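Just dropping this structure here.
A protein chain is absent from this complex, but the other protein chains hold their places.
Up next is chain A:
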Amino acid sequence: MDEIAPEYDVVVLGTGLTECILSGVLSVKGKKVLHIDRNAHYGGEAASVNLETLFKKYGNYSEGEEPWKKYGRLNDWNIDLVPKFLMSSGELTNILVSTDVTRYLEFKQVAGSYVQQGSGPKATVAKVPSDAGEALKSPLMGIFEKRRMKSFIEWVGTFDPKDSSTHKGLDINNCTMKDVFDKFGLENSTKDFIGHAMALYQTDEFITAKGKAPEAIERIRLYGNSVARYGKSPYIYPLYGLGELPQGFARLSAIYGGTYMLNTDVDEIKYDGDKAVGIKATMTGMDEMKFETKAGMIIADPSYFPGQAKVVGHVLRAICILKHPLAGTNDSDSAQLIIPQSQVGRKNDIYIACVSAAHNVCPKDYWIAIVSTIAETTSNHHLELQPGLERLGKIEEQFMGAPIPIYEPTESGSKSNIFLSKSYDATSHFETTTDDVKDIYRRATGEELKVEGLREGINVEQ
């Protein structure tokens, strides 16, 4: 009785967040979706796993040992493989709300957003000031700089890209962000934390790129709006880990008729000329089942079509288990700490994302801190993460594998009918993920994805 239909509008391969959001949205829009994953779990590369799975994935224990057994109940651990936070006013939040996927999830604030100034033993860790009041109290700036920062932040609040009277006499669409900073007389160290810890740029390219100022200002504004929403930090995080997000969107898809198959290998893609028109696959797990179905289009993560993706960089990542909060974060149950590249002589920032039992991702009295950056060298990668690891104090367990390649599709999909997503990048939030969702939606359907009111006017049986 459990049969695969002879044809689906969309076949989706891989259950990462990008793919699951697309399945959910396309199902809501009435498309018949078949969603497959070769793994036994949801989330693909961006799943949340327990400690045993993590040890086995990284293989850092001896045969016959079971080191995970000393860390309490296995089911209490939900460790993210890709660390990210949601901006509380960001696009993923908007999509969660407009699709009602919020009904399946619970979110908590991340307690604080911090930035490092200086390096080594002299480094200062301080909260990122998000409004004029906090700017005046921040230890990151001297007394005069605080006032300049205050007037800059106030100006960002009134800035309107269409109203030149708010542009401080700058040719805003052609000047650089450096011109804007200089207008306020801001020092380099201030530019640094504004650009990296508020606008969340990972390199310094934004400072000198012409025409980038409106985008940078928009990013600073998103940060401020996100902080204003709940107060403590701009970030929120789902209880039980990020792996809940793809599951939530998969449920949305299923509720609108999407069919889900884990443990399923794609054996062959059927082509008509250059165009993919179907798949042959085998489901294992329970009883083996081979099947073939036609596909109106295929959406996939790059691991399903390595020949149609290119490597654009490598992420370095160390997942660390701690028994204490991050130093300098006021004993927070969770925090983001950004170490801007210039502070430690790098080109790319180092991020630390820290969550704890307060988010139901580990047992009481543990913290999970994930340090990441983009690789700049071809060897000794642990040295690149060192400034981040130094912030952690005593580390109970550390999981660091080979550099993780970041893939991007080499073609739009218009010829092959195969629409590939990008790998999860090194940014600390999901804004680039939702950009990718919108890009794939546009490429695949020829329409813009309108997030507002996604489920409005659609009849839901209640």
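Going forward, contacts are C-beta pairs under 8 Å (C-beta built on N, C-alpha and C of every residue); 3 or more make two chains touch, one makes a residue touch a chain; residues count from 1.
The rule is short, and it goes like this: contacts and distances are computed from a predicted model.
J.: Which listed name, "Protein ANTI-SILENCING", "Cyclin-like domain-containing protein", "pyridoxal 5'-phosphate synthase (glutamine hydrolyzing)" or "Ras family-domain-containing protein", is the one UniProt assigns to the chain that has been left out?
T.: Hidden chain identified via UniProt as "Ras family-domain-containing protein".
J.: Which residue from A:115, A:358 or A:454 sits in contact with the chain not drawn here?
T.: Final answer for the missing-chain contact: A:358.
J.: Kindly state which of the options A:236, A:353, A:392 or A:437 is in contact with the chain not pictured.
T.: Touches the omitted chain: A:236.
J.: From the listed residues A:97, A:311, A:327 or A:395, report the one that touches the chain absent from this view.
T.: Within the whole complex, the residue contacting the unshown chain is A:97.
J.: Spell out the interface residues on chain A facing the chain that's missing from view.
T.: Touch with the absent chain occurs at residues 1-2, 41-42, 76, 88-89, 93-94, 96-97, 100, 102-104, 106-109, 111, 130-132, 153-154, 156-157, 221, 224-225, 227-230, 232, 236, 239-240, 244, 247-248, 250-251, 254-257, 259-264, 283, 285-286, 333, 357-360, 363-364, 459-462.
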